[in-house]
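The complex appears here without one of its protein chains, the remainder shown in place.
A, B and C label the chains in the order they appear, each numbered from 1.
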Amino acid sequence: MNPYLPVAIFLAVALAAALLFTVLPGLLAQRKPNPLKLEAYECGVEPTSSVSGRFPVRFYLIAMLFVIFDVEAASFYPWAVELHALKLFGLLEMVVFIVVLGIGYAYVWKRGGLAWK
Amino acid sequence: MTLPFTHVDWAAVAPLEVLAATGLLVLLFDLVWRPFAPRGLSLSVAFLGTILTAALIAQQYGTNVAAFNGGYIVGNFSVLFGEVVLLGTLGALALMGRGGSDRESAGTIALLLWSACGALLLAAAATTMTIFLGIELLSLALYCLCGLANRKSAREAALKYLLLSSTASAVLLFGMALLFGASGSVSLAALASPAMVTNPLFWMGSGFFLVGIAFKLSLVPFHAWAPDVYQGAPLPIAAFMTVVTKAATIAIFARFAYAALPAGASQMLLLPVWAIAGISMIVGNVGMLAQHDLKRLLGYSGIAQVGYILAALAGTTRLGLRYAFFYLVVYAVMNLGAFAVAAVLSSGDDEEGTQIQSYRGLGARRPLLAAAMTFFLLALAGLPPTAGFLGKILILAVAAGTGYLWLAALLLVGTAISLYAYAKIILAMYRPDHRVHAADIPRGAPLPWVSLALCLVATVALTFYPLLPSGLLPLVK
Amino acid sequence: MANPEHVMGVVGSYPLLIALWLLPLAGAVLCWAFGPQLKRAAGWLATAVAFAAFALTVASWGSGTQSLNGALGADQPLVRWMPGFHLGLLLDPLSLLWACIITGVGALIHLYSIGYMEGDSAFARFFAYMNFFLFAMLTLVLSDNFVGLLIGWGLVGLASYFLIGFWFYKPSAVAAARKAFVINVAGDVGIMFAIFLIVQKTGSIGFGNAFAAADTYGPTLLLAICISLFIGAAAKSAQVPLHTWLPDAMEGPTPVSALIHAATMVTAGVYLIARCAPLWSHDGNAQLLVGTIGGVTALTGAVLGMVQWDIKRILAYSTMSQIGYMIMGVGVGAYEAGVAHFFTHAFFKAQLFLGSGLIIHALANEQDVRRMGGLRKRLPFAFIAMLVGVLAICGIPGLSGSFSKDAVIQGALNHGHPWLYAVGIVTAGMTAYYMFRMLFVTFFGRYRGEIDPSELGIRHPEFAGTAAHADTGGHDSHHAPAWLMNLPVAILIVPSIFAGWLLYGGADSPWHRFFDPQFGVAAPANVPISELTTTLVTLAFVAVGILVAYLRYGTAAARESAVERLRRESVGMWPILANAFYFDVALDALFVKTSEMLGRLVSRVLDPHVVDGTVREAAIAAQGSGALVRSLQTGFVRAYAVFLAVGIACFAAFYAFHGVH
Partner (left out) sequence: MATSFAGVPIFDYEALASVLFFIGLAGAIARRNPLVMLMSIELMFNAANLAFIVFARAWLNNAGQIFAFLVITVAAAEAAIALAIVVVVFRSAPQVNVDDVRVLHG
């Protein structure tokens, strides 16, 4: 038996159900709109602005810096696994790697990239 | 287990290390000495580092090292293309020294140098992995560089470049994945096996790979970003991009076309590239006709010029590669020259005054500059007394000699169209205009002047290339 | 290079030749650089340069006509660039003749211009351009290789562009300059392509190598080369259908029309074909094609010349027609005759243009012959000058035009083209008609400058000069001394009358002896009609032409009713003639309209905002397609991404297809 068969069945059922519930109301329901019906539901208020709030730019900046350093740190794992084979040479290389990262970090810090104000 | 890499490998990439370290140094100096550092310190360090790198690369001429498991192949090919990349970098650095504030310059210069590192890597890259690394290093730095000027158009250029170029990078990467799947190796050389001819993964992978390359080369229909980005980007960056990006990508393409294709497949496999190269010659030159901004016009011109260079490669002959390289050098020099004139004339603030309208009456006010600009434009158009003409003749000869007569014909048609566009600027310069006085025009910083003069000398000198006694130039047949 | 060096002339050192070539360039640079300081002296400087160049040409006569071991003329190598790419100067009888006319007639026109351009704000710039033109034209005719010729070819186009658009504040002048430039560039491409083919075949750009290999090309390649060369020649020499720029080029100052658009530059096509005679002589099809186009041009020019009202346009169409004769001559193989017609035409057409310049100058820029009339008494010298020119161009026996024109017509027959022979004779009659029509309308009858333009049927009076000058009669008091302008015209009268006698004497004529080493002896075929008969028949047609012109415009009755007649003719002109056979409309529709339409279509689909005024700054073909590319460049990132996707799809389809196979 094909190992995908359950997946396929599940997908088919899901699709059919979704389609059914999307299409049926359009076919069955009667539509008699009036202004009152079209208002926001019950105690709701007319939105005056976009729903999603805006984060300050700083937030994005810090998030970006985090992403960069975090992902670079991922390079440590394979290095750590093979460190016993790489010996001193490998250690030195990682030192260089960290120094380069460190200079970048220092530059960002000194230029005020991390200040929250 | 032995060490994966030895000191031989590290020695091979010494120029790259020096260039990257120069970038770091520039940042460090800026960080530590900012209040005391003399003006232009960052620039001087960058110049020294770049020249040192160029010297190191020149030393590698004649050697042959395959470093990093064949990922980085040092040879005459990488040396020559590397020197063109550094030439473009020096040119762009020279244009940066046109006054204005030093404030942002350290970061900009560091990014520029790292971008050049990527290009250098590309010149020697021989596995898909190093190619990807090089292209991304080159591009990522450029996204930032494009957006660094404080005006709307620069930011817009950065965004457009980012979105489109990342998409193209992803396509390129997917192509690389398929190629890896086809050969089981990241090495380009592994693709040259005859078994590949019947492998669908290889064909699809090559297709996506070439799309990515064609995008970086701004060939039609992957060209749309180029004029917008060149117009929006700051002058030195636009100059850098037209020369360095093209040189590095041509290197990759040449390596792929010459060394990575199984015998028998290469003609059919590369046919779409030659086709779009031919289309680019026409579209690029036609696009120039209705432009009002010099940088934008040179962007369109670049689209066509890449088409010319590819026409030389079309037969994948050694002679073609040599002529393509010659034309690349000529293009680099004349293009940098044109940008240098623009930089001398630009006011140094964020609005760079590259509107063609602002060149009106230049002939009367600044005859030297106007003459230099005329010369560079004539060279770009490929008119007879210049090196541009020689380059085109050689390309024509090799294209026709290898049977790509239709590319040669398209080249001629494109050249004819471009004459009108270049003539428009030249005429604008020599048309009297009484609205602007000589005093209103900036004198220009010394560095762009130097760069301009050097480009002028080089463009003239390259014309005499065939006079060299070495017999480098057996004209085809 | 394996090929032996085929050099046309006797290789040696000829300092005079180099001086002759570079002198005008020096003059141009001086006038351009020191224009503000030189002021009026710029004109004298440039004129002196032109005369000195003429003297140098005459002094080089001996080296130009020498012959040694089959080499003819003088060859001065300049640059040995790379194998097969040797640039140098060549002075042989053909280029000697052209150089004489360029510098000689050029010098006289320079002298004339000092008077004509008096008071123009850009006096020095004008003379810089004129000297530059001399340099460019000399480059064209003195080069011993195709690339030098192409450089000269491009430079004369550029000089012409500058000079047509010299009064760049006139929109019509700018438009005319652009048109000339675009058409000429199209021609340049033809020549470029021919050079490309020749270099492919012979590996050399030298004339000598190209011609020595003439019989190795094979018929297809040879025809391709000849056609490509002829496209260039046709564009430069205003041959149908690439002639539309020439009448418009009359927007430039009159001395420019005389020098560039009558005497020298427009005959570059004749030079090219005469220069490439060895190629043409090998290809009968090319001869037929070029001869036919020449004949058609001669006829078309004459027909259109009959219905013009602007005096310079009459002369422009007559120039086109006469060049048609020349092209017909050199095309069919009658090189000596074709070149001879260039020689005589240079004199009498320059004289006609300069004469018309006298009138235009005296009438404060009036060019419409309908607003002239009766000028015989007011401008007696101009009348004499124009009369001699008209008689010469009509081919009245004894004057220069008759010798060369009859030689061309007879040559067409000798080389086996009776139809062209007939066309030549008919055109001669029409030439007589339109030239005498101009003469009668301009110089006889009453002066019509004071009459309201609408009564004369002039629809757009603003194009026909301003009305203000009519009150003063057009005489300005501050003109330069009259002799400055009259002297060159007077000098030109002499060769206009006598130059043709050089052809007298058949095989013993000085002309034949001069050109025999160049073109070799064309064995006269078994010709059914003798030269004398040809002359008489032509003369009969000419007489009819003159008679018709006289009856329509010259009789006492016609002079009386001139106003009424001119109005009727202007209003009732056939549209096909008024629109010059719709050549312009057709070219416009073919290139400008289609590309504009495409541009609009594409931009409407992709971006409705893009069609704005900036796109349409100039409606010429090139700009139209430029706008097409512009309109694709909408600025939307997503639109660019769509290009990207389409490209990826095409690539993927291609590689998927080939991957599966």
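Here is the rule we use: a contact is a pair of C-beta atoms (placed from the backbone, for glycine too) under 8 Å apart; a residue touches a chain by one contact, two chains touch by 3 or more.
Computed from a predicted structure; not experimentally measured.
Visitor: Please identify which of the visible chains the hidden chain touches across the whole complex.
Guide: Contacts of the unshown chain, counting the full complex: A, B, C.
Visitor: Among B:Lys160, B:Lys216, B:Arg360 or B:Lys424, choose the residue that contacts the chain missing from this document, as touch is defined above.
Guide: B:Lys160
Visitor: Taking the full complex into account, find the residue in B:Ala170, B:Leu271, B:Leu368 or B:Ala461 that is in contact with the omitted chain.
Guide: B:Ala170
Visitor: For a quick check of understanding: of A:Val67, A:Val81, A:Val99 or A:Ala115, which residue touches the chain that isn't displayed?
Guide: Per the contact definition at the top, the residue touching the missing chain is A:Val67.
Visitor: Just to verify: which one of B:Phe47, B:Phe77 or B:Phe180 makes contact with the chain not shown?
Guide: Among B:Phe47, B:Phe77 or B:Phe180, only B:Phe180 touches the chain that is not shown.
Visitor: Can you name the residues of chain A that touch the chain not displayed here?
Guide: 3, 50, 57, 60-61, 63-65, 67-68, 70-72, 74-75, 78
Visitor: For chain C, which residues touch the unseen chain?
Guide: Residues 610, 614-615, 630-631, 633-638, 641-642, 644-645, 648 of chain C touch the chain that is not shown.
Visitor: Which positions on chain B touch the chain that was left off?
Guide: 128-129, 132-133, 136, 140, 143-144, 147, 152-153, 155-160, 162-163, 166-167, 169-171, 173-174, 176-178, 180-181, 184-186, 227-228, 231-232, 290-291, 296
Heads up, the rule we're going with is that only the chains that are shown with their structure count from here on.
Visitor: Return the distance between the CA-based centres of chain A and chain C, expressed in whole Å.
Guide: For chain A versus chain C, the centre distance works out to 72 Å.
Visitor: I'd like to verify one number: the distance from the centre of chain A to the centre of chain B, where each centre is the average of its C-alpha atoms, in whole angstrom.
Guide: The answer is 36 Å.
Visitor: Give, as an integer number of Å, the spacing between the C-alpha centres of chain C and chain B.
Guide: About 43 Å, centre to centre.
Visitor: Spell out the residues on chain C that touch chain B in their complex, using ranges where they run on.
Guide: Its residues touching chain B are 1, 80-85, 122, 147, 150-151, 154, 158, 168, 181-182, 185-186, 188-189, 192-193, 196, 199-200, 203, 614-615, 622-623, 625-630, 632-633, 635, 637, 639-641, 643-644, 646-648, 650-652, 654-656, 658-660.
Visitor: For the complex, which residues does chain B have touching chain C?
Guide: 159-160, 163-164, 167-168, 171, 199-204, 206-208, 210-211, 214-215, 221-225, 227-228, 268-269, 271-272, 276, 283, 286-292, 300, 383-385, 396-397, 400, 408-409, 412-413, 415-417, 419-421, 423, 431-432, 466-467, 473-475, 477
Visitor: Could you pull out which chain A residues touch chain B in their complex?
Guide: 82, 85-87, 89-90, 100, 103-104, 106-107, 110
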